[in-house]
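Heads up, this is only part of the complex; the chains shown haven't been moved.
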Amino acid sequence: MSNAPTRVIWILGSDSDLPHIESGLSMLDELSIGYEVRILSAHRTPDPVDDVARGARERGVGVLIGVAGGAAHLPGVLAARTTLPVIGVPVPSAFGGGLDSLLSIVQMPSGVPVATVSANKACGKNAALLAARILSVADADIAAGLEAHKRGMAEAVLAKDAEVSQRYAN
Amino acid sequence: MSNAPTRVIWILGSDSDLPHIESGLSMLDELSIGYEVRILSAHRTPDPVDDVARGARERGVGVLIGVAGGAAHLPGVLAARTTLPVIGVPVPSAFGGGLDSLLSIVQMPSGVPVATVSANKACGKNAALLAARILSVADADIAAGLEAHKRGMAEAVLAKDAEVSQRYAN
Amino acid sequence: MSNAPTRVIWILGSDSDLPHIESGLSMLDELSIGYEVRILSAHRTPDPVDDVARGARERGVGVLIGVAGGAAHLPGVLAARTTLPVIGVPVPSAFGGGLDSLLSIVQMPSGVPVATVSANKACGKNAALLAARILSVADADIAAGLEAHKRGMAEAVLAKDAEVSQRYAN
């Protein structure tokens, strides 16, 4: 939750996918980037999906994130109705670990790209970080926040390295 | 081409897919089933796609056939906007022979089915025959036409069998 | 269970697949469409399978639904013995999440299509809804039932959207 103006809208095909994005919402909170979360299905509620996509730019939104599994059409449907960047998040499924979700999102036809991120547990966080990278092109504060996050990740790895390499040293 | 009233609408994402359906158009002609062919993209022309799907039933259309490749959303987009049966035709692609097209079409979420047919050279013909089977539920003429076609296929196989089994007999 | 005349026959290769179709039986009940359920194996009981398929149309049945996994030949065997529309339901399996089931059902040869639906938990419900869409071509009551179901799905999504978007608003 955030008091910042909405720069990112998450659209999920089903509220059962909320757990996949929680790490992403925290990430945006940490970077002070405002967002909204919507539950809207490309197939069951096509009209509200259109409205969200078509109205986003003039509201000052910078990025739409579509989260879906299976024949995961939602990100592509969003990308067809806006010229803002749309991030597609393939939800892990039982079918080859999410191969259906991944291919349905990434293999978009010429002219309508979707920025697809990985189909795994990290999918929500990486979608948030990609949104932040996109906003950082014209926002020095977000760029600074990303640099700090990057240093933090490196420091966490190095701390683990110090501990583990010591444990196995003779 | 046919003078019969339109019972089937083919919607193709690109006119480059026309060759895949020509055998299907001939099949409908042979069965005297009227049809239209539209070139409309789920991603580049979402509004006309909506109009075709939403207006189909009251025009007396019985089946919509969506033909698409890659992140092939077109059949699912049609199925979201009508309660008529929608046939999905995955166009063979370079990616695993069309695995992306097939999965994007068939793996629809609960509530919005697409009747998917095979992703191969026969895809157009089989879509036409499935449309005819659907219309035949309430149309004895089409049912009779399908029976005749079925007998014809069997006779063609048996003629081949006679020739080949003779060729390899001693 | 239903008192309506049988318009749909479900044929399952094994009674262990019954749980996959329960949501589909409820769906047909909700739409007041009569059905029967048979346990018949294409490989262990080929003759009764033939009898069911060959006798279906004259009994007034409109759709056959074949449910099978692995080398899932049942839907294709049915389609070879009737000109009614046959829906194929690939049961999720351990092999790539059901990739074997899906390909065995959908990749039918030219001339004998099977209307394949998704290989996931929703497979029974989507098969029922596709059967209803097929019957709705010539049945205004079923068409009305499907429209009502469609509105219900949309309303359920919008209710979730209201709740979730509120939860994450500041």
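Read from first to last, the chains carry the letters A, B and C; within each, the first residue is number 1.
The rule is simple: a contact is a pair of C-beta atoms (placed from the backbone, for glycine too) under 8 Å apart; a residue touches a chain by one contact, two chains touch by 3 or more.
Fair warning: this is a prediction, and the values are worked out from it, not measured in the lab.
Asker: Report the copy count for the entire assembly; 3 chains are displayed in place.
Answerer: The number of copies making up the whole complex is 8.
By definition in this document, only the chains that are shown with their structure count from here on.
Asker: Among all the other chains, which ones are in touch with both chain A and chain B?
Answerer: The shared contacts of chain A and chain B, listed by label, come to C.
Asker: Upon optimal superposition of chain A on chain C over Cα atoms, what rotation angle is obtained, reported to the nearest 5 degrees?
Answerer: In degrees, rounded to 5: 90.
Asker: For chain A and chain C, let me know how many angstrom lie between their CA-based centres, rounded off.
Answerer: 34
Asker: So what's the Cα centroid distance for chain B and chain C, whole Å?
Answerer: Distance between chain centres, rounded to whole Å: 19 Å.
Asker: Of all residues in chain A, which are in touch with two or more distinct other chains?
Answerer: In chain A, residues 14, 41, 44, 70-71, 95 touch at least two other chains, as defined above.
Asker: Write out the stretch or stretches of chain A touching chain C in their complex.
Answerer: 1-3, 12, 14-15, 18, 25, 34-41, 44-45, 48, 70-71, 93-97
Asker: So in the complex, the part of chain C that touches chain B is made up of which residues?
Answerer: It is residues 23, 57, 62-63, 83-87, 102, 106-122, 125-127, 129-130, 133-139, 143, 146-147, 149-150, 153 of chain C that touch chain B.
Asker: Please name which positions on chain C make contact with chain A in the complex.
Answerer: 92, 96-99, 118-120, 150, 153-154, 156-158, 160-161, 163-165, 167-170
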